[in-house]
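Just one protein chain is left out here, and the rest sit where they should.
On to chain A.
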């Protein structure tokens, strides 16, 4: 279990983290989601003792990382795909890491097999591609068979096989009762891997939820309508219960006499029938569904985003 408790960090005049607290539970994949510069990497670096916090602490199974007797057995981490010693051969790099923590040498061959690097064991780490470098970083993280796994943007630079490897690795870890904490700026990545979700922006936690709950809360549909008769449209739908009509700001792509509306809580077919019966002229009428990516951006930017429209629902 990884407990992040009230982390605060300032780089000069810029506040990178402000009282960030959350827990990556055992048996769960916890996703730290946020745009670039949100403070994700800083939080992970503080967790791993690479950056000193101004306040707060991070505990791995109840202990700070820097005080662990066997750090590689407690936490494995992938931060930078190019953090291997460039002049070392792949195998020797891992052997050096294993020696530090008194790990079995045989483990090196095992992790190389697991990440699919068994064919490049004698190559210099500096000559590896980004993809291979990331796989090597994963191998290094797995070397100690750790109870906690920390991954910073783990899918960046990976091909489909690599993405599957990471995804399976995270699920496998969680299914064994271990804690996985991974960061990403892509909601779609998180939706595929994570159980719990921590949304961070501008160094603050905006929302703590689960992926399932987040999808449930943000998967509602609405209708987008453009009409030159805004009053008639409002009057036609005024009697229907549970409908919310929001007038959107003017758009230069619409005709000058048109008004834009978002209608929520109304079925597409019956709404269309009512408007047709009332003779309301429509320039545009379509169903739109909020995407997860958009929902996440709305959370991060305070709901200023535009919804994604479904072209097939266009009337």
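The working rule: a contact is a pair of C-beta atoms (placed from the backbone, for glycine too) under 8 Å apart; a residue touches a chain by one contact, two chains touch by 3 or more; residues count from 1.
As a convention for this text, contacts and distances are computed from a predicted model.
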Omitted chain, identified by the protein name its UniProt record gives, among "ABC transporter permease", "Tryptophan synthase alpha chain", "Rod shape-determining protein MreD" or "Phosphate-specific transport system accessory protein PhoU": "ABC transporter permease"
Identified contact with the non-displayed chain, of A:3, A:59, A:88 or A:206: A:88
Contacting the left-out chain in the complete assembly, out of A:17, A:33 or A:48: A:48
Residue, one of A:164, A:247 or A:301, that touches the chain absent here: A:164
Absent-chain contact - pick from A:26, A:131 or A:221: A:26
Residue of A:175, A:188 or A:270 in touch with the missing chain, whole complex considered: A:175
Residues of chain A (touch criterion as defined above) contacting the omitted chain: 26-27, 45, 48-52, 61, 65-66, 68-74, 77, 79-80, 82-89, 92-93, 95-97, 99-107, 110-111, 113-114, 126, 137, 140, 144-145, 147, 164-165, 167-169, 171-173, 175-177
